[in-house]
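Of the protein chains in this complex, one is absent; all others appear in place.
Per-chain residue numbering starts at 1, and chain names A, B and C are given in the order in which the chains are listed.
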Amino acid sequence: MNLGLDVSDRDGWAVLAVSGEVDVATVPRLREELHRLVADGKHRIIVDLDKVDFLDSTGLGVLVGGLKRVRAHDGELVLVCTQSRVTKVFEVTGLTKVFAIHDSVDAAASSGG
Amino acid sequence: MNLGLDVSDRDGWAVLAVSGEVDVATVPRLREELHRLVADGKHRIIVDLDKVDFLDSTGLGVLVGGLKRVRAHDGELVLVCTQSRVTKVFEVTGLTKVFAIHDSVDAAASSGG
Amino acid sequence: MGEVVRVEIPPRLEYLALARTLVVAAAGMHGPWSGHRLADFEVAVSEACTNAVEAHRLVDQDGPIAIACVSHADRFEVSVIDRGPGLDAQVLRDLPAPSGPARQGREGGFGLPLIRRLADEVRFESSPSGTAVHLVLRRGDTRG
Partner (left out) sequence: MGEVVRVEIPPRLEYLALARTLVVAAAGMHGPWSGHRLADFEVAVSEACTNAVEAHRLVDQDGPIAIACVSHADRFEVSVIDRGPGLDAQVLRDLPAPSGPARQGREGGFGLPLIRRLADEVRFESSPSGTAVHLVLRRGDTRG
């Protein structure tokens, strides 16, 4: 399946770098990875979507779910994305008001969060 | 159409670098370019197929046709290709006995021709 | 009417990527499409296909889902045709605005809003024996 997931640490944030296609067929792996991070006590998460070629509504749903989970622990989940084809789906669903979307992992890591 | 053609000179050879997909839909442009080169008096031609992703039987036919044309002028037409997906179609049609196939434009240019 | 490319896929989510690949390739042949309009349209088509697969599941329908692409003078049109239970007109009417507050509380339900916003035009045809969703990408629209 054409989805890549890579986890690293950055200034107290867990960085989940996603690549490839996030659709209803691949999204269960993204959901599991987010749940695992939260279960491991990582409540400040940067999801880096810059290498994502495709993101559908189920991808949005899982990110909203992840945000709710970390907030339940007073945490934060922020996004990195510069590609308009991906940011567009956040815009048209009004989720740009819900997620902080940064231009780079650096910018995200130094954000208030 | 997904076919790139680029002509340059190298040590007395005309180098025709082909990229993309050579199939029955795009091959007319390759045929025209080869005919134009021969008409322009270029009778020593290197066809560089290293950037070709796909080559079908009509591509083989046009190359055979080009070879016949330059030979009618005591010229030569040699190929450059290292990709097995492309060399394979020459092998299974027995055309590796007809064409000299080199690993690089340098090797082709310094060949006897 | 223009030439038609039609693909049939098994009603399984694994085939959505293939359906997208086909639609993007077919639309690409009939472009150019400015900016990321084709990428946006791809999302809309994918959502319609996801709903079609889910509709087949609801009624245990193993038959294929059909995706037809037609290029017209003024538009490129993709029809996603399923043999699911049909789409209740009420569902379409009740659809909250994409960016309305009802959306953000839920983890699902972003599909139809994305279809409406990312295709230039959408028509639903539905009966108890299935649904056809017609998605339009207009030529000469420079949005995006």
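Following the convention adopted for this analysis, a residue touches a chain if its C-beta (ideal position, glycine included) is under 8 Å from a C-beta of that chain, and two chains touch if they have at least 3 such contacts.
Fair warning: this is a prediction, and the values are worked out from it, not measured in the lab.
Considering the entire complex, the omitted chain makes contact with B, C.
Contacts to the hidden chain, counted on subunit C, fall at residues 3-10, 12, 14-15, 17-18, 21-22, 25-26, 29, 64.
Interface residues of subunit B facing the missing partner chain: 2, 21, 23-25, 54-58, 60-62, 64-65, 84-85, 88-89, 92-95, 97-98.
Quick note on the criterion: only the chains that are shown with their structure count from here on.
Centroid analysis (C-alpha atoms only) places B farthest from subunit C. Taking the mean of the C-alpha atoms as each chain's centre, subunit A and subunit B sit 48 Å apart.
One inter-chain figure worth recording: subunit B and subunit C are separated by 43 Å, centre to centre, where each centre is the mean of the chain's CA atoms. Taken residue by residue, subunit A touches two or more other chains at no position, since every residue touches fewer. Within subunit C, not a single residue touches two or more of the remaining chains.
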